[in-house]
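Encoded as structure tokens, here's the structure I'll be asking about.
All protein chains but one are shown in place.
Chains here go by letter, A and B, matching the order in which they are written, and residues are numbered from 1 within each.
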Amino acid sequence: MRAWQLSMLMLGTLLAGPVAAADYAPLPGGTFTSVLPADGKAAAAHIAPFRLRTEPVTNAEFLAFVQSHPQWRRDQVAPVFADRGYLSQWAAPDALGDQVLPRQPVTRVSWFAAQAYCESEQARLPTWYEWEYAAAADAHRADARSDPAWRERVLQWYSRPSNQPLPEVGGAADVHGVRDLNGVVWEWVDDFNALLVGSDSRDQDGADKLKFCGAGAVSMQEKENYATLMRIAMLSALKAVDTTNNMGFRCARPD
Amino acid sequence: MTRKLSLILAAAGLVALGGCSGKPAGGNASQAPLGNAAAAAVIPPDAFGPPQGEPIHAVLTSPPHVPPPIHRNYPAKVIVDLEVIEKEMPISEGVSYTYWTFGGTVPGSFIRVRQGDTVEFHLKNSPDSKMPHNIDLHGVTGPGGGAASSFTAPGHESQFTFKALNQGLYVYHCATAPVGMHIANGMYGLILVEPPEGLAKVDHEYYVMQGDFYTTGKYRQKGHQPFDMDKAIDEKPTYVLFNGHEGSLTGDNALTAKTNESVRLFVGNGGPNLVSSFHVIGEIFDTVRQEGGTVEQHNVQTTLIPAGGAAMVEFHTDVPGSYVLVDHSIFRAFNKGALGILKVDGPENKAIYSGKEVDSVYLGDRAEPNLQAVSEAAKAHAAGTLTKDDQIKAGQQLFTGTCSVCHQANGEGLTNVFPPLAKSDYLAKQTREHLISIPLHGLTGKVTVNGAEYDSVMPPMSQLNDDEVANILTYVLNSWGNPGGQVTKEEVAKVRAQPAPAPAAEH
Partner (left out) sequence: MKRFVPGLLLALLLGGHALAATPLPADSVYQLDATLTDQDGHAQPLAARRGQVQVVSMIYTSCTMVCPMIVDTMKLTRNAVAAPGRDKLALLAVSFDPARDNVDALRHYAAARKLDLRYWTLARVEPTDARRLAALFGLQYRQLPDGDFNHSSELLLLDADGRIAARTTTIGRLDPAFVAAVDKTLAAH
């Protein structure tokens, strides 16, 4: 990227206003039993109240973003920020084409691109805890994870390959008013690459084992939560620059 | 409390297990293994020298076939390309399951290399996959057996290189958390590392791999069945199968050989849970390389194959017939599907075996051509178009091997032992409810049929579900001069919901 482009980027991120007024719903947060306790054992997660985008970012919204931030066009983005699959489902760098619907969640976006979009909306990516807490809700409760029906819905989606066209956003709202958290696309979180980190260890062998086994950082609080564990596995398989057919994102804001 | 604790530990084990081979962190496997106990028994890594010649693209095969033996006397660089594909396939007639596969099959493609080869492994994950996947090859010396290096998101490819230090037959499987689920969905296969001098020549080599499957529905319950984690943790499989599907090694898919040929089976056990008691009915294994290792055993009837393990068995075919491969934990063979056939053709040899074909009793319905009528009937029932004829055809196929074992294929029964069903005055007299309750709950005690008295025990046919009972009864009612009629699945369900009648027989 040339120096003038560098300054354009800085200017762009300062001046760009929100693309379209996306809806954000307030979530109360609180104490939450995560599948990934921060101390590796049983510490509950503390989540400050925050606001979460009610729907994942759509193709139309992301298109508007790349039009006003051309450094994020797939033909201009630096390869360190997005891999070759970035936005490859669109007909052109600045047009969706017929195969891609404006109201489908945008996929094939890297973590860097998702971050940049959220910044353009005066928001950020949710943290893993915020996302996990939000996704535990169903239409009636904030934490429906003990309900077999909740688990069934989540697992149903996992058991089907990603070879069907994506549904459009706008599914049923949960108790917070948020939609489409389960069963549509995987979603980026801010600390996606911090989920299976081995603990500090003087023993380098141990650290290596922990680094990929994740034994030190993951403990299953409830056996039912293997549904959530699979989401963690997916996020941990990715690097920030990766894009996949079925990974999208949404943003969060402070309350 | 202990149960919850053991569940948590078991589940934690699911995660912690992921590919952790416990081997020293060496990263690049071309470094010498550091003080690993196994290293003492193994030829040092440079004994075969660096790879020579042009890189070779490994020939991979789908089960039950095996790549041809390697005829090479030098170590080479071998490139293996394996793709992970998630796909829906039938697990049984009329029952579908979403499998996660290496190379589109369960078990995954068979990989064959030579000891000392340097293997450049490319693992691809189809862009259509929902999940990330990786691979742990038990034949790899290095962190996680390759699992650490090969964590691959959908639409991506990973590459890692290892030197095949040890000869033997090794399992490979996916080691992405939750590991048990990835394995239960079919992500396993075999890699054979040939000794430098190769294996002795045989006429046929086949690839068989056992696995246990866990579905929320019961055995052969029709429709798409999802994976059931609770059953998997409780180790209560719904299906135990060779090569991933019922019928994968029977009927048209049976293995074949001629008499007086040598057969080698590479038999793996992907698990995830069960150990296999592998036996071929009618054959004795001349040689068993137990657990895929180097020491040979001879004259073995049944060999244990651990979950995540393998064995090589060799035998010579002497007389023609259908030889049944089973897991000799026998209810798995007959009630969960762990059954395959090796069909041997050729001239009889009365000196060795003079009798009829060994296994007409054992074959049951699995040796018949596909249970086509059964799945047709299931489809018709779902569509609301089920006719009596559909039921009769389906019932006939189900009758063979389940009921015919005692009542015989022509319904004649066995004098003084099993009552006949043909033109049975007993059946004609029964109320609808009692008729249905016979296969559901069994029948004990004295009955008089067509003038003869029988005092026997018919066990409950609890492996049959409602539509199977309905179809069988419809077939029986409309065969051999019986009065006719039709039994519906709904009627069976109602009777099933009632408690079993008192054991006293009705006359």
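Points worth noting:
By our rule, a contact is a pair of C-beta atoms (placed from the backbone, for glycine too) under 8 Å apart; a residue touches a chain by one contact, two chains touch by 3 or more.
Computed from a prediction, not measured in an experiment: that's the story for all the values here.
Here is the thing to keep in mind: the chain we left out touches A in the whole complex. Among A:L52, A:L87, A:L195 or A:A252, only A:L195 touches the chain that is left out of the view.
The omitted chain makes contact with just one of the residues A:T58, A:Q89 or A:Q115: A:Q115. Mapped onto chain A, contacts with the missing chain fall at residues 1-4, 6-10, 38-39, 43, 78-81, 111-112, 115, 119, 124, 190-191, 193-195, 197-202, 204, 207-208, 211, 216-217, 239-241.
Throughout what follows, only the chains that are shown with their structure count from here on.
Distance from the chain A centre to the chain B centre is 39 Å, each centre being the mean of its Cα atoms. Across the interface of their complex, chain B is touched by residues 85, 155-163, 204-205, 208-209, 211-215, 218-223, 226, 229-230, 232-234, 236-238, 242-246 of chain A. Looking at the complex, you find that chain B touches chain A at residues 7-8, 10-12, 14-20, 22, 24-25, 86-88, 98, 126-132, 134, 143-144, 147-148, 151-156, 176-178, 181, 226-227, 229, 233.
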